[in-house]
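This report refers to the structure that appears directly beneath it.
Note that this is a trimmed complex: some chains were dropped, and none of the rest were shifted.
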Amino acid sequence: MVRIVVTGGTFDKTYDEIAGRLSFRETHLPEMLHLGRSRVDVAISALMMIDSLDMTDADRAQIAQVCADATEARIVVTHGTDTMVETAAAIAGRVTDKTVVLTGAMIPYAFGSSDGLFNLGSALSLAQALPAGVYVAMNGRFFPWDRVRKNREAGVFEEI
Amino acid sequence: MVRIVVTGGTFDKTYDEIAGRLSFRETHLPEMLHLGRSRVDVAISALMMIDSLDMTDADRAQIAQVCADATEARIVVTHGTDTMVETAAAIAGRVTDKTVVLTGAMIPYAFGSSDGLFNLGSALSLAQALPAGVYVAMNGRFFPWDRVRKNREAGVFEEI
């Protein structure tokens, strides 16, 4: 069983055609797992649905708490890319005996050109394959939480 | 560096609009890696482009040979799903010191509803994360080559 903790981010942004702007509605996770023909036993916690630039310390503490409280030893967290590394650090401060993999997307899943499905396949697999620890999975790669940063100019994650 | 060995399969089938049927042209791998914003250093060997039901023992021997000869210790093989497990066995008979992950798709990547991008994200990550061995990565899961079969009625891979 893998726990998937949904927090929002570009991953789950959608286009509100009445308001004419990006917004959040429901998570696309179930649809994406269906598309990927996933047969992994998962439990989804739709914890929050926010842009990671708007995420507060209290939000991060809550995410870390949910990971600490989870009965599953393998966890995927979907998250906005801008502060993914900060949240990874917050989780690492609370959780040491589980495999937690954070992922997100540069382009909303609802866009045809999204990297979201690729990243979800990546994160879900890594959550099952990696030893205990907190990781960021983006760009087909994975990084321990304390050895990665987002290069905002290039729009990619890189090792530090 | 990850070596990606392309052999065809549903993954890479496309629609020939003049002939009105499915066919193979070039592999979609580079386009898929681009879509996934992959920053993994890869080398692609477009070895063959065939339906795995048409794959011969000689074809499998060639694939195993390419894996054995590769200088990379981490290899992804894209393959039709119907005989993926047979090819995995052929590779396992030749390669023991590398991580080889076979993947494919139930629906062609060129279709909007394909599982291909999800599976590629999965396989590429697993090739980097798993210890030496030959694995099949499908349905968000991964299996050692000798503990998996395709359930053709259900269209999924399962443990044996």
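Order of writing sets the chain letters: A and B. Residues in each chain are counted from 1.
The working rule: a contact is a pair of C-beta atoms (placed from the backbone, for glycine too) under 8 Å apart; a residue touches a chain by one contact, two chains touch by 3 or more.
Since we're looking at a predicted model, the values are computed, not measured.
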{"item": "Identical protein chains across the whole complex (2 displayed)", "value": "4"}
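One rule holds for everything that comes next: only the chains that are shown with their structure count from here on.
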{"item": "Interchain centroid distance [CA atoms averaged], chain A/chain B, Å", "value": "26"}
{"item": "Residues on chain A engaged by chain B in the complex (per definition of touch)", "value": "32-33, 35-40, 106, 112-115, 117-126, 128-130, 137-142, 155-158"}
